[in-house]
Every structure is written in structure tokens, then in C-alpha cells.
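Here the complex is missing a single protein chain, while all its other protein chains stay put.
Chain naming follows the written order as A, B and C, and within any one chain the residues start at number 1.
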Amino acid sequence: MNSFGRNFRITSFGESHGAAVGVIIDGCPAGMKLTVQDIQPLLDRRRPGTSLLTSLRNEMDQVEILSGIFEGKTTGAPIAMMVRNENQKSKDYAEIREKFRPGHADFTYQEKYGIRDHRGGGRSSGRETLGRVAAGAVAIKYLSAQSITITGKILAVHGKTDPDEMQQEILSAVDAGDSVGGVVEITARGCPPGLGDPVFGKLDALLAGAMMGIGAVKGVEIGDGFAVSGKFGSENNDPMTRDGFLSNHAGGILGGISSGQDVVVRIAVKPTPSIAKIQQTRDIHGNVVEISVGGRHDPCIVPRIVPVAEAMLALVLMDCMLEQAKRR
Amino acid sequence: MNSFGRNFRITSFGESHGAAVGVIIDGCPAGMKLTVQDIQPLLDRRRPGTSLLTSLRNEMDQVEILSGIFEGKTTGAPIAMMVRNENQKSKDYAEIREKFRPGHADFTYQEKYGIRDHRGGGRSSGRETLGRVAAGAVAIKYLSAQSITITGKILAVHGKTDPDEMQQEILSAVDAGDSVGGVVEITARGCPPGLGDPVFGKLDALLAGAMMGIGAVKGVEIGDGFAVSGKFGSENNDPMTRDGFLSNHAGGILGGISSGQDVVVRIAVKPTPSIAKIQQTRDIHGNVVEISVGGRHDPCIVPRIVPVAEAMLALVLMDCMLEQAKRR
Amino acid sequence: MNSFGRNFRITSFGESHGAAVGVIIDGCPAGMKLTVQDIQPLLDRRRPGTSLLTSLRNEMDQVEILSGIFEGKTTGAPIAMMVRNENQKSKDYAEIREKFRPGHADFTYQEKYGIRDHRGGGRSSGRETLGRVAAGAVAIKYLSAQSITITGKILAVHGKTDPDEMQQEILSAVDAGDSVGGVVEITARGCPPGLGDPVFGKLDALLAGAMMGIGAVKGVEIGDGFAVSGKFGSENNDPMTRDGFLSNHAGGILGGISSGQDVVVRIAVKPTPSIAKIQQTRDIHGNVVEISVGGRHDPCIVPRIVPVAEAMLALVLMDCMLEQAKRR
Partner (left out) sequence: MNSFGRNFRITSFGESHGAAVGVIIDGCPAGMKLTVQDIQPLLDRRRPGTSLLTSLRNEMDQVEILSGIFEGKTTGAPIAMMVRNENQKSKDYAEIREKFRPGHADFTYQEKYGIRDHRGGGRSSGRETLGRVAAGAVAIKYLSAQSITITGKILAVHGKTDPDEMQQEILSAVDAGDSVGGVVEITARGCPPGLGDPVFGKLDALLAGAMMGIGAVKGVEIGDGFAVSGKFGSENNDPMTRDGFLSNHAGGILGGISSGQDVVVRIAVKPTPSIAKIQQTRDIHGNVVEISVGGRHDPCIVPRIVPVAEAMLALVLMDCMLEQAKRR
């Protein structure tokens, strides 16, 4: 479905080439100061067209708040936010109307629904993440007032960890009509202990679902992640001190509940499937055909995923903060 | 919370040393043949005490079906299943009543609830997974009738991939009073295309949440997982043919929706935190103390996680099958 | 919260004097023809300003579909619909900024949230029902294709059951600066048997919640309703025939599940609390004050509730139709 969260619940709508994309937040506490200026800067960070390395689709993505605010404060009513789609070159997408782009959702949407808005990926477009970032901005503001800060960073692009080398990898990919993937790490500092629930509502389970629900993400790790599989228990356990822990292999989560340490999440981002290089695929009639995906596509989606992953982390934490309020 | 799934919804209860552990299934289709014999063999697979390499707690774990069955068939009513706890050596746990075991949920439960059933980990015990496996057995039977099969296997233990070497690693850990982790891969064959929903209900997001919600799991990958971060798009995209795909880097999921290929998930399992080796920790009064966790603990939880991970995969797929029924 | 339904799930937003009111539908089947022309006529029925007997606030309430439609058909993606607020005479509401209107949500919103958009009732305004009617129009279209029809009618106004007398009661109330209530009956014809679930998901329970959730409704009956309390079982049971039933005291629902007979629901609508007559109340400072509620208010909300109640019945039935699809 298109809703996320139990207490700070967001519902997302919109397609790449429809009239608008947006989000409704249900469950935001009343009395919190909120204006468009709290939202717009975060949307600007995920906006395309800001550098040579990202998609050339250049839209201003101005957010409008439609409800839930009265005299500059939240009222407890749903906060609806919307961004009009402006720069819709639908004609660019004529070729993919009938061809399934490899690595894309084209084939599976067609199988699932029997109908598909092919223009720019429709609902599966990265433009859907606008709603997440707008809602995440509200959560980030709320968490910030509780001294919880969220930061994301790129750890690697195509195997390189040096920023200059990362950039070079992307430029090389552009030249080759190809694309590259990478790894992003998101950290929350200042989380109180006690967030998350046992069994199916574990904080790490919520985070894994949230992160894997971002398009292009194929792996999620908490703390030491896959490295734990090669370790001894005596190496991996974090010894306790009077004031906390001596290490943070656990990534700030024990038994699915935050420990008060930094919450550390890493995600694997696949190379953008839309590439100019010729690939083999099928069309909707069953014929094997060749495809070169034109249009304005990011050669590496990693930088633009950072604010989206930050937003998802904020949404999960805020939801858990409100959940925890019931327990006290 | 303690419920999982939207359509085939399970609710779990019970602690390691309470009266019983169990599960209620809500939403199982009516008219399906079901007896204890469909459930018990899967519970036996996760049972401890079956080899030298697993915990010595030897319980028969006999499941009782309390409701939802009439003359050998499901009626559409909730199916409650229960296993009585028998072998509860609570005195073994006297030492950990006041000490937080490193790597365990002891500290975080205490912080969250202000009260904690310390005996055998209470609610955070692996015994909670009995309910998942019992419910998973029902899902596995349902899926099997639709020609969907689920298999799990151990890919590595403490970095070793050869079975004999894996066993040797576990025995060495036992000798050292230590424990080791590993990697498990779970695969579903025969999935129809179209399972999963866009945006927040993606099949991979559901799977990531399901798997990370198993205690001891610290990482989840779909298809090529973290390896995609070092690849070109032209390498990672799966070309299509008339009948399907030429490769399966995507792990059977595109845009969050199953493609008809094998669904492939890998999980990283941490070394059991309960070890005999002396570790530093804190007690509930704030003193730094030493702890050696005695009792009957698995030196490596990896083998016993396999049936649990299979159960979670089955639960997710069955839930998506029922969800998909609404779309047609 | 502001969402309703499990399978055909709507989320509502907007205040009387905010930028817009609207709704998102999540879970509408794909491939269904849908245009603004399917929605607008139903909105027009609930529109104020259409007669002397209803509020003079005259807005065109033109709905815009923001997402979820491609080439005239639903795609399975969320359908967002919005109506801009135009005719906002906020100055009319200056007096009620500080005074709690008797019979209104003013006091309880202030207590709950500590902040309140007083203009036209804010979120508690009847304008919120626009979203319900827009979403209900989609459900009505879907049900109609399954030969299920929904009709509502006014049974009584201020105790009168003759239409001319009802109108006279309303005019008299206007003259007196007062308001009157009434009773509405909504019927669904053509429902298949099997809709609704046992125990907490009973069709009548869903309907009762749906109807009582319409502002101004203070009572709900199914079938013979309160009259059953004075009857013998032998009078109230509906005898069965080869083809159905000899009577319909049950209102089409047995054990919470539709029987195939007409589903019959009645609701009691209170007199509009906003009246010109002077009443005693309190202001936000705790002073006892007098109030005469000016502005443009319906002397009798009963006629405008009919399309809202029809919409709620349609939403419940469509949700149950999709739920039932999982059972087959």
C-alpha cells in the first residue's frame, strides 16, 4: 500500500507525469511551528538538475501545504503537501510505451495491473520520493527539537571510497552510456533508549523495511551488518560501562530496541537501470527487441538517495517516539 | 507490536519461561486440510537438543491446535496454536537477574519497560520463533499447493563455506567458550509475477522487515545485494527473453514486485551473544561487573535460524498472494 | 485517524477555511474507467447554496483528480482528489474565535489539541465530507458494475414524515433562528451474501462505525433496529424459503455477514448546533457568555447528509467486496 508508519503515518500519491505528487501526514502532534521554509530546503537537496552528475529534468519542485496548519502551527489535523509536475516531456517516453526497460518495474507493473503509466516510470518513478522527503522534513524538525540529529553520507560509488574517485567513476559511466551504484550510510545521534518493539516491531526491522522500500536499494545492514557473520561473539558483543558501551558493533539496537548509542544503517544502491547502452529486452507483444533508454537519467542515483534515506530514518524514529509515548 | 501480516495475519505470544508460547493465525482461507502433522515436523527442525552443536535444552515442543479446525479442515476462523513450556531451569538464570548480558536485549528491555522477565531472555528468547514456524508451516502448505517451494541453506559459518569447515568452526568456538555467526540464503521457487505493492508495500521491503525482525539478524540482501554497489548498470540489469530473463541479479523482484523468477534473500546472522567467556558489563544498579553466561546456549544459532527464515519468507509470500487476490 | 477502510482505503485532509479539502484512495482496482464526470455530480448533490433551505455558502466545489488515472483508467496507484476552498468569509467567524459554540466540537478540539482552527469549524466542518463523497463516487461506480445499487432517503424531519410537512418544519426553524434534526435511511440492493467478517469485522459493526463517524449522527440502526427490543424471537426471525427469506427484519445481515437481502441502515441526525438563537456558553478564558451563531448555516443538515451516508455505505461495501476476494 501507499501508507507508512503507525503513529506518524504518511500516505503518498502521484506519478512522474501526472498532475502532481504529494503526501498526507496523519498523526503529527499539534502546536508545532511549521512553514514551507521547513520543507523546501530538503526538497531542494533531492532535486534533479542541480549538477552535471544528475538528471537534467529541471523542476523547481515548489511545495504547497494544503492543510493542517493554522497561524503557522500544526493543529493535529492531516498535513497535506503537494508539488505540481511541470517539466513533463512525455514524448521522450514514446519508445518505452511498448518495451520493458531491463532492471525497471515496467514488466512487473504490467503483469500486476494489466495497465501501466509508462511515462517516466509513472508511480515507480523516483519522483515519488518527493512525498517522503517532504514528510521526512517534518519528522526531522520534530526530532531536532528532541536533540536527535540525522546525517547521511556516501561511503562508496562503484567500489571507490574517495570523493574525487567517486566523481570520476560517475563521469566514466556517463561517457560509456552506463551507470554505477554505491553505498550510503545513515546515522541517528541522540536517540533515547527504548525505541522499537519486540518481535515484529523491532526498530531494525522497521528500518530494514523502510530502507529496502526505497527504489534501487538491494541491501540493508545495521551496525556491523554482514561482517558479523565472520566474527566471534566475544568480538561482536559490545561491553557495557557505567555510562554506556565500549563499542557499537550493534549499530545502536539490541533486541530490536534502541540502546541510546548511535543508530547506524547502511544501504546498497544499485546502478540506475536506465542506460543509453543497448540492451536486450522484450516488448509487450512478446518480441525480443533492443533498447537504448534515452531521456534525462541520473548516471548514479546514490547522491540523490541520501536525503531520501535520511527522511526514512527520521520517519521511523518519529513513529517510534510517538509509539513509546503510549508506554510511559 | 506482536502481529505480522495484513491478510494472513499472525499474532505471537509467550516467553521462554512462562506457561506457553504460541500464535494465532487470522485470515487463513477456509476449506484447507490441516492437522498437527502439518505443523509438528517443522517445529522439530528448529527444536534444540537435536545435536551436540545446538542448545541442550531438550523439549519435545508438542504443538496443540486450539481452534479454527473442523473435521480436519480450516473454517476461516482464527487458528490458535500453543506449545507448553516444560524444561524451565529458571535457577540457571539467577545470575543474569541483575546483570545485563552484552549483546542481549536485557538492557534495552529494562530501559523500555522498567521491568524484565530475565529468565532465559523472556520475550526476547529464541523460543518466540516457535510461533513463527508453526504459522509458517501453514503458509508453506498453502504455497506448496500453488507450486511455490521454499528452501533455506547455510552459505557460511564464521567465514567458511565448506560444511565440514563450518562444523569445525562451531566446535572450536565451543572449546573457546565463544560463539560464531554466519550467512543463510532463502529461496522461493515458483512465485507468480505480480506479488508485492509499489512504494511502501514492496515485496523486498516486506522481506527485509520480516528477516531483520528475526533475532540475531544484522543484514539483509535481495538478489546480488551489496555487490550491486560495485557494478555497472549494464552488468546488473537482467536482459529479458521471450520466456523470461537471462540472469537473476535482481533476486526475482523488480520495482518491489515479483517478476516470476526465483526470489532470493540472504541474511547475516550474528554470533550468539551468550558466551562462557568472561565479558565486561553493567548491573541494574550501575556497577561495572564481569559476566560469564552459563546455561544451555547454542554456540552458533545459524542452523536453527534456517527454518525460521523459511517460515518468514512463506508468511510474506502467502500474505502477498491473498493481497493480490483483491487486485484481480 | 483520518483513514478509513482496509482494502479500499481512503485518507482525508483539509479544513473549512484552509487551502483545499480532498482525499486519497489507496487500493482501487486497476483498469476501471474513471473521469471527473463520475465524481462531480455526487459532489454537486452535497453542495451548499442549492436551495433556500441549505447554507448560503455558494462554492462550485470543482474536483481535480491529481493522480492514479492514465488514459481515462485507474492504474492501481493512489487516486488523489482535491477541491480548492474559494468562498472563505473568515471574518464571519471572528466572534467564535474565543467562544465555544454549544453542541460543536470547539471545546473538545481545544481540550485535545490546545490549538484550534476556529474558522468555520476547521477540520470538524461538514466540508470534510467532500472527500468522503468523492471517494464514495468511485465505490458507487464500482458497485454499480456489480449490480449493487445504493439509495438514501429522508424518513423524517423533526418528527414529520410527509415531505411538505418536513419542509414546513425547516422553514419554521429558520424563522425561529433555530434548527431541526431528522432520520435518514440508506439501502443497498443487490449485495451478494458473504460480505463482512465474524466478531470484530462484522458488516453491521463496520456500518455502525462508518455512519456514527458522520458529524451530527447520534444513532444507528440495522434492519428493525431498536424495535427488536420489544419483540419476540418468533416475530423477529426471518423464516427462510427455497429462494431466500420471507421477511427482512435483520436488515440483510446475519451474524455480521450479508445474507443477500437488502442491507438497510437508519441514522438519527441531530439539529444543526449553529443557531441564531441566543445560547449560554463559555469562552476560552473561562467566562460564561452569550452567543448567537451567525454566518451561513443549514437550518437542517438532513438533506445534505443523504449523499454522505450513501457514500459511507458504498465505501464499506466495496471494502468488504475486496476483502471477500481474498477468501475465494
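Basically, contacts are C-beta pairs under 8 Å (C-beta built on N, C-alpha and C of every residue); 3 or more make two chains touch, one makes a residue touch a chain.
Nothing here was measured: the structure is a model prediction, and the numbers come from that model.
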### Query
Which listed residue, A:I10, A:V23 or A:L322, touches the chain dropped from view?
A:L322
### Query
Which positions on chain C touch the chain that was left off?
1-4, 12, 100, 102-109, 111-113, 123-124, 128, 156, 158-159, 173, 176, 178-183, 193-194, 197-202, 204-213, 215, 217-242, 246, 250-251, 253-260, 268-275, 277, 279-282, 286-288, 324, 327
### Query
So that we can see where the missing chain sits, which residues of chain A does it touch?
7, 27, 29-30, 76-77, 198, 322-323, 325-328
### Task
Determine and list the chain B residues touching the chain excluded from the picture.
1-3, 9, 11-15, 18-22, 24, 26-27, 30-31, 64-70, 73-80, 82, 112-117, 122-123
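To be clear about the criterion, only the chains that are shown with their structure count from here on.
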### Identifier of the chain whose CA centre is least distant from the whole-structure CA centre
A
### Query
Using the average of all C-alpha atoms in each chain as its centre, how far is it in Å between chain A and chain C?
37
#### Entry: Sequence positions of chain C contacting 2 or more other chains
27, 30, 76-77
